[in-house]
Every structure is written in structure tokens, then in C-alpha cells.
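Scroll down for the structure; my scribbles are underneath it.
Every protein chain except one is present and positioned as in the full complex.
Which chain is which? They are A, B and C, in the order written, and residues in each are numbered from 1.
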Amino acid sequence: MTAIKKILIANRGEIAVRIARACHETGITSVAVFSEADRSAKHVRYADEAYEIGPAPSVESYLVIDRIIETALQSGCQAIHPGYGFLAENPALPAACVAAGLIFIGPDSKSMALLGNKTEARKVMVKAGVPIIPGAMEPLKSEAEALAAAAETGYPVLLKAAAGGGGKGVRVVHSKEELPSAFTRAGAEALSAFGNPDVFLEKYLIEPRHVEIQILADNYGNVIHLNERECSVQRRYQKLIEESPCCMLDSAMRERMGRAAITAVKASGYTNAGTVEFLVDSSGDFYFLEVNTRLQVEHPVTELITGIDLVKEQIRIASGEKLGMSQEDIGINGAAIECRISAEDPETFLPSVGYIRELVEPAGPGVRVESGISADYDVPVYYDPLLAKVITWGKDRKEAIARMLRALDEYKIKGIKTTIPFHRKVLVDSGFAEGNYDTGIVTRIKHNRTNDYLEISAIAATIVAMNDENVDFVSDVKQDDRWKLSGRMYGGIRSI
Amino acid sequence: MTAIKKILIANRGEIAVRIARACHETGITSVAVFSEADRSAKHVRYADEAYEIGPAPSVESYLVIDRIIETALQSGCQAIHPGYGFLAENPALPAACVAAGLIFIGPDSKSMALLGNKTEARKVMVKAGVPIIPGAMEPLKSEAEALAAAAETGYPVLLKAAAGGGGKGVRVVHSKEELPSAFTRAGAEALSAFGNPDVFLEKYLIEPRHVEIQILADNYGNVIHLNERECSVQRRYQKLIEESPCCMLDSAMRERMGRAAITAVKASGYTNAGTVEFLVDSSGDFYFLEVNTRLQVEHPVTELITGIDLVKEQIRIASGEKLGMSQEDIGINGAAIECRISAEDPETFLPSVGYIRELVEPAGPGVRVESGISADYDVPVYYDPLLAKVITWGKDRKEAIARMLRALDEYKIKGIKTTIPFHRKVLVDSGFAEGNYDTGIVTRIKHNRTNDYLEISAIAATIVAMNDENVDFVSDVKQDDRWKLSGRMYGGIRSI
Amino acid sequence: MAFEVSDGEHLLKVEASRLEVRPHDELFEVEVDGKKKVVSISWISPAHLSILLDGKSYNVEVERFGKKYQVTTRGEIYEFAVTDEREVVTTEKPQAGGRLVVTAPMPGLVVEIMCSDGEKVEAGQGVLVLEAMKMQNEITAPASGIITGIPVESGVSVNLGDNLFIIES
Partner (left out) sequence: MAFEVSDGEHLLKVEASRLEVRPHDELFEVEVDGKKKVVSISWISPAHLSILLDGKSYNVEVERFGKKYQVTTRGEIYEFAVTDEREVVTTEKPQAGGRLVVTAPMPGLVVEIMCSDGEKVEAGQGVLVLEAMKMQNEITAPASGIITGIPVESGVSVNLGDNLFIIES
């Protein structure tokens, strides 16, 4: 067992802050790294120490393994936490850590490489008896091979980056006419996002549910699962809303899926926290999708229903401690739900970068916010659009949803567009409210607008427009007084 | 059973927002009332509707029962929630509600009056077999009577406002020389704060622990308790930090105190949520102190360990529903702690009013914030200095404390002084950390400052002072460029 | 002065005059489509108004995106053009017929040009790929026609609103 006193966090944004918070609570010194664009970012200000590691593009900073290892060594860290994204699923990082005498807070390089290679992972699962989705077991070498594999499983098919995850580099192809250009694009995206152009193909299940199992595995062969998360609210394979427990699972099915997840983890020699993702069809059959060999974006929903701090557990496992709990200790307390708040237009999902000039985060009973932003912050164009996450807890699912709707109403991020209005639409959708939904839900959600607040909004727009245009809409108040008044109202601060 | 669709919240600040949040989550329309000073306050903006009820001083607005009843009727409310403070323990409000056909969310006028009269309450408890603290059973009519009563119980004694609560109008008197002026001041404060000059006297237990039991009682005789809260971190009988569970209680003592609390509630015919306060001496004997006939400031710590939303339960009980749970359903999940954030100097506790120009509230795992303030808000001089509360949850007390320390470090309220630094000192105190403390803890806390950050702070002060004084501390950057730069750094916003 | 406020579907005529300035709010008389009301406005920040109208409390956020006012209240979002009687205050310029200038919907990096200058394209056909926030976004032709100009090239960074290509039909 190695005492970890100082951790380098090889990430940015909300997850870097999340990890620094766990360090703060456990007396561990946190070390942030940052690109030139991130000098004033929240994770830099939050950590105890912070070191610049290169220019804004992540290939020149957050993805440079040597620079990160060097920074960890020079600052006296014992361990590196990769967060999610960036290097989190790159087996070269744990390998470099071992070579440098550093602890990698995650699995070892070998099991990460095995599970990161989707085709190899599928082979292991087949051998261990975990059900998988039909498809090609090897990366596709050519368009011709892709066409042949698709013909065998039958359309629609999915093209997926072998090194991918998190919905990046995933494309659905409905016909052989679409396949050639989709194959080219998927390869290019895979190369750009993960540095590896390999793409493989599998049968596309029509609107299944996405259900995943959180696991914890120590270095002594002890593996437990921390229940499931339902992540079917997705758009282009990007999760948007996650919850636990899943409405579809009863305790028997939960136990079956939990056992399958533990089998998958043991078969691959995996340790630390990880997630086994499954697709579940309408008959309740589930298929292994992949193992995410890292902390998930959506890990807080599991934390809220189990009371377990997953980042602290990751650190404890990495330092060589045995799991402090067994499967019987893991219960389900109430229900939790997460909405990912991204800098995207809520209807087109186009990125919306810019300057955040007002920020009010939700609070109160049952509301947890994990955020990488702050007021007076310029959202950079270089990185993922995920700004923050809201997670709510309720004694039951209905209360968790009611609290989420309240939280979304309280959330104010001014200056850029965000996905907050999108989440409201999903939460009030009757299918979602009843728990009866699948990965097709987003395309079915209507973006209907009510006209209930048209008049009040028009009044507000008029008054602000008059103010903007400096229209002197009163004769009895002098312009000077008006500005003095405004100055007072904004507390002596106003736009220049 | 009466369906409550619309509630008037006869309060302001964080508790008014707290109640409005519960309304939002349950589909109830919330109606705020506000004084002239509170037009832009958070509770006004949070509620669905808001009505002005008078000038800034609370005797002309928040304490005017007729105006509140009239507003409730005119806006079509079925019920009034009083919060805490203001009219919450004034039996005239529930009486006026009944007369107007409105539901009062709290006990009936009779039991409130009985328990609000400390001497009557003590008589009821004696009769029911609940142990009480020795002292005079009647309000003191004169200085002479006070001197006589004090001589009988022996000094030190406490002088307490009969209509009081929350530490207001409570004075400790150590000798007969101090008594006359203390008696005068206590009477004056009681009159000013509660509209009733009656003061009574009791034996002052030296540094006991303050432990209280949260109860819920429906209109059908069902009474349960929701465990204890330890509230011994007090200054001048004003609670500052509360937690649950209490380190001193084992399950046997918890059960004894819970039973005593239920007995107290049943003996007084009390309904809705309430709190039975006890003092516990070092031998573990406990004495009835009083019943707080309302929601407590510190109710969230109980919510976090039981998962029960007390405001929603209050509304359900008031609408005539039976308790939806029994004593066996109430467990203790982890540990919770609350720090009250007040607009006071952290060392002198003198009020600090003013303009809040920057506000960053803590967030992340296990952190709940209940706040009545926002950025760009002028804290008015007219009301209680309580600005907000931070409540943290942990799987055990140690984690809850670690999270609270983290939360306090994250909390930034700029422009006024707050009690945040005081809380940090308490939390790191060894007595507190070990759970071994009593109501004397605040006087024992040292306000020692380390010099660890003296140098960095001096550097920061120098650079800000140079900036303030517009000292041109560079020759190679033109003044114009500097301001342009600053403008960019503050995102186009700067002080005028 | 009266203003015309349009969200594309509805057109409201709004007239506002200030009645009183008080320490914590301003009272306006507002006439909407001929009906007069008194509203209390408290400016929480330049983009955030607290409005009381008939007792209802509205937190209204008003942001300007380009030439439109985007108003958010109680979870609903409206986008308005606001014009006054005397002159156009803010409005979209009508598109020149037959010639469409397609601009960048967000800042990003042009990673691929899929068509060449002079090429005939169908509506919906991909013309170039813009990468931002790690996502590749295909920018498609809004109408069928001929590409008559692509002022960007692969590898170039563009800002919001920069011209990407021109189509003539």
C-alpha cells in the first residue's frame, strides 16, 4: 500500500474540479495542469497547485503524455488521475506512469488496452459467456470489407471507432448507399478524436435501452457492482440524461446484469472503478456493449443512491487498499437523475461558445451541481462542450424529476446557449415521466413552445431594447438620473 | 382533506425560498409577500406571485397579520406557511387563518399558545412526566420577584423572553448585582422582538449540550420523531452549527429522548412539524427546554439523514393527510452538519450590512446550500443577519465535516463580512472534531491566525492597491492598454 | 412610442412609458395591443429583470444574440425582432434573392471542403465540415444552386458569422 499524498489531475473542466474536491476532502494535495487557454479556468483556481503544459489545442497540451508525467514528477506527485476523455482510455498513460514510478488511478495498461479494443473485448466476453451484439469482430480494413460485414449482419448497422467512447465516432448506417461516405467520415473522426482510425461494425438494435453497471474492483480480486444507470436519453450516441435506478429493472434482472458485469470485469483482469455498458431490448435481453475503463460523466447518480464517493474509492483502490465493502452493503436509497449542461443550441445542438456574463447555479434540497465554469468566463472553442452537470436526488423517481425541473428553472447561464431548455422538454415528456423510454426518445421529443409567456416576454424585450438603444422613453427623468439609477441597480457595475 | 393549490409564504430570505422550492416541486403555486425594501429580494423573484405588504420595518410589513391574511385571500391562496421567525410562533396568525377560512401550515392556535408560553409549557411537561430545568414557573412581574426567584434556584440563572425563541431575549446572569439591568434589557428586547415583555427565569446549567428532537404529528394522533439534532455550537443562545446524529447519543438514549419528545407533543395536543428542545448534562440526564412550534432553521440536517422533505410533510399534514410513515420507517443514513452563514463580523459578531458584489456558492458532492441572497444584492439592515445555510452530508461524521470545510473554502461572499471564517475555526477545533463539545465551545475556540499565507496576501494587497491608486507600475505598457486589458479580463464589466 | 415585437408567428404592438422611479423598482405603464397595464420592473442585472404584473412574479432574462432579443422566462424561450414606429431598431435584413451567403454558425476549424467553387449542389448537400468543441459539423447547402465562392480553406479557423460559402440559384 502506497500512501497517496499528492495527485496530478490530467484533465480540465468539471471533472478536474470534482477530483480536486475529493482530494480536498481527504487531505491530498491536488495538482492541476492547464493549457494556455485555461489559465483562469476553474480547475486551475481550485487545485492547490497548477502548471501550464502547452498551447490551447489538446494535442499540444492535455494529450501530451510526456509533459504530464514530467509535471507529476517535478511537482512531487505520487499518482495521476485521468478523469474521463483526453488520455483516460489511452493505455500509454498507465504504461508511462509505471515506467515513471507513478500510480495511475485506474486500471493497468494491459486490461485497458484489451477493453479499449472493442473487437478484442468482444472476444473476451464471448469466451466468458457474456452476451454480445452480432457484428464484425475485427476492425474494418476497407470499404469493401465494411460492405461485406454489413451485408452479413443486415442493415441498419453501426460504425464505431475502435478506440472511441462517449458517443464520439459512432455512426448509424441505414443502407449500402450510405456506407462508403459514412465509413470515410467515421475513420477521419476516429483519427482526429482518438489518434486511431480503426472502425468496426455491429448490428444496430432499433431503439434499445442503454443500461450500464457501475463496478468497483480492487487489486485483490474483489469485485462489486453499485447498481445500474439508465442512459437511454442520447443524441448521436452522446448521453444527455442518466438516472438510477432504471425503471425497467427489477431486482432479479439487476442481479443478472450485475453478475454479467462482474464476470466481464473479472474476465478482463480489470481493476479500479469501471462501467460495463449494455444494450437492453424490449424483451429484456441484454447485450454487452463495452467497458468504459474510467470514471463516467454520470457517476454522481450512483453516488447519490449508494452514498459512496466513487473518486475517493478510486484513490483508495489505487493506493492498494482492499474494498471496504461487500456486495451486501450496497443498497439503493431513493432515486437520482443527471442532466448534462452543454454549450450547445438546445434545438440544433450546434456548439455555442462565448463569454458567460451571468451564472446562477441551482441549489436547495436534493440538488447537486458539478460545474467547470464560473461567471465572467470565456468558454473556449477547443474542448468538449460539457459545462456542468445537475444531479438531483429524491426519495423516489417522481421527486427526483420534480427537483430536476426546479433546478433547471433556477439555472441561469447567460451569454451563451445551453441545453437547459432541451432537458426541460425531455423531463415533461410523458414517456420519460412514466419511465417508458428508449434510445429513440430524443428524436420523438417535441420542441413545442407555449405562448403563455409571449406577452410578458414581449414587454421585457421592448424595455430592454429601449434601454439598449438609449431611447429616452420618459420626459420627467433626466438621462443622467437614469444612468445613476441603473448604476445603483447593477450595484455600481455596468457594461462598457 | 383539503387540496392545497396555492400557498402564501409569510416570510422572507432563505426560508421563504426553501418553502417556494417545495411548492415548485409539488405543483403548488407560491405567493411571496415583501416589504418595500425587499422588492428585488430572492424570495420575491423565486415565487410565482409576489405582493408588497408595507414599509421596510417588519412591524409595518412582515408582522402585520391583517395585511397578510388579506393578501392570501385576495390572491386566492388556501394556506399560509409562516416559515420561522416573524409570525411563526404568534398564535394570533393561526387564529386569524381559521377566522378567514385559510389553512395555517403549522399547529393550531391553542397548542401554539400553550407551548409558546414557557411557564405554561413547563407545567404541562411536569404533569406529563417530562423532566424540566428548575426555575420560576411564572413570568417575573418585577425586579424584586426576579431577585427572589434567582436566590431560590441559585446563580447563575437565565432570563428568557416568554414569547421568545431562537436565542433572542435570553441573558445569563451570574450575580445579583447584574440582575437589575439584565432584567430591564431582557424585557425591552422581548417587547421589541416578540411584542411581549414577559420574561421568566431558570437555573443556568453550566455548559450543557443542546439536543433537540424533530417530530411530525398529524391531525389523527399519529406522532413520530425523526431523530435528534445536536445544536451545542451557540453564541449567546443563538445556534451557529447543528448536526445529526449527535455523537453523545446511543440508540437507547435516542429512544428515550424520542419517547419524551413524543410525550411532550401529545400532552400539548400539538400537530404538524415541531421540535422538542432538551439540555443534556454531562451525565446524560436531559431536561425539557421548550417546543419550537414551527420549522427550525436547522431542519435540513434531519432531511439529509432521513431523506424526508419536512416542508412537503408540513403541507401534507396541514392538508389533512395522515402521516405516510411510521416510526419504524425512520432510519439514520450517514451524518449531516449545518453552518449558518450570517452577515456578521466573524470575530465580534457585529452586524455587517452592505452590498454583495460577488457571490460564489459551494457545490459538489454532499453539499446543499439554502440561500436568501444573490450577487448584486444589498443586505438590508432591517432583518435577521442570516444570509444562507450550508448543509453537508457524509457517509459518516468525518466525511460530513471534511465536506463542510471544503464547502466553506469554496464559499465567496464579497462586499460584507460573514461568519464563514468563524465556522472554519470551529470545525478544525479538536473538541468539535472528536464530537466532544458542549454549549461552552464557542467561548473556548481560539481565533489564531497562521502566517502561512502572509506573504502571498501581502503581494496581492500590493498589486490591488497599486491598481486602485492607478499607480503606473509599468513603463512599457500604456495606461490605455492596461484598461483595455482589465476590461477584457473582467469580461467587459468593471467598477465605475 | 410604440414598438412592434415579432417572434415570427405573432406580432405584438407594445408601448411603454415610465410612471415612477422608486428605490427598488420602476413602474411602467405598458400598453399591449391596446390593453393598458402597470408593471413593476426591477433590474437584477443588465440581462435579468424581475417583473411583477398582476401580482405574477417573472424572472425574465433578456439576451441579444445578433439582431434578435432572446427572452427566457419560466422555461420558455422566445426570440423577438423589435422595431419602433420611427425607424427600424433591430431587424433581419431580407436575403438578396438568388444569392445566399452562408456564414459560420459557431467559431471553429474548417477541416474539410467537400465541394469546389463553381460546382452545382443540391439543397442539403454537405459543402464543408467545421470542427468545434471536438465535434465535426457538416455545413450543408441551404438551397440548390451553384457555389460561387468559398472564401475559406481547410485548416482555417473561423469566427461566428464569418462567411463560409456563397450559393447562387
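By definition in this document, a residue touches a chain if its C-beta (ideal position, glycine included) is under 8 Å from a C-beta of that chain, and two chains touch if they have at least 3 such contacts.
Given the structure is predicted, the values throughout are model-derived calculations rather than measurements.
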Give the labels of the shown chains that the missing chain contacts, considering the complete complex.
A, B
Taking the entire complex into account, which one of B:109, B:293, B:314 or B:352 touches the absent chain?
B:352
Which is it among A:7, A:50 or A:113 that touches the chain not included here?
A:50
Tell me, which residues in subunit B touch the chain that this view leaves out?
168, 185, 188-189, 192-193, 343, 346, 348, 350-354, 357-358, 381-385, 408-409, 412, 414-415, 417, 421, 424, 449-466, 468-469, 471, 473-474, 477, 481, 485-486, 489-490, 494-495
It is residues of subunit A that touch the chain not shown, namely 31-32, 36-40, 44-51, 75, 374-376
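The rule is short, and it goes like this: only the chains that are shown with their structure count from here on.
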Busiest interface, counting C-beta pairs, is A-C
Among the chains, which is located farthest from subunit A on the basis of C-alpha centroids?
B
Per the centroid of Cα atoms for each chain, what is the distance between subunit A and subunit B, given in Å?
38
Which whole number of Å gives the spacing of the CA centres of subunit B and subunit C?
46
Rounded Å distance, subunit A centre to subunit C centre (Cα mean)
30
Multi-chain contact residues (two or more partners), subunit C:
42, 45, 56
For subunit B, which residues are shared contacts with two or more other chains?
374-376
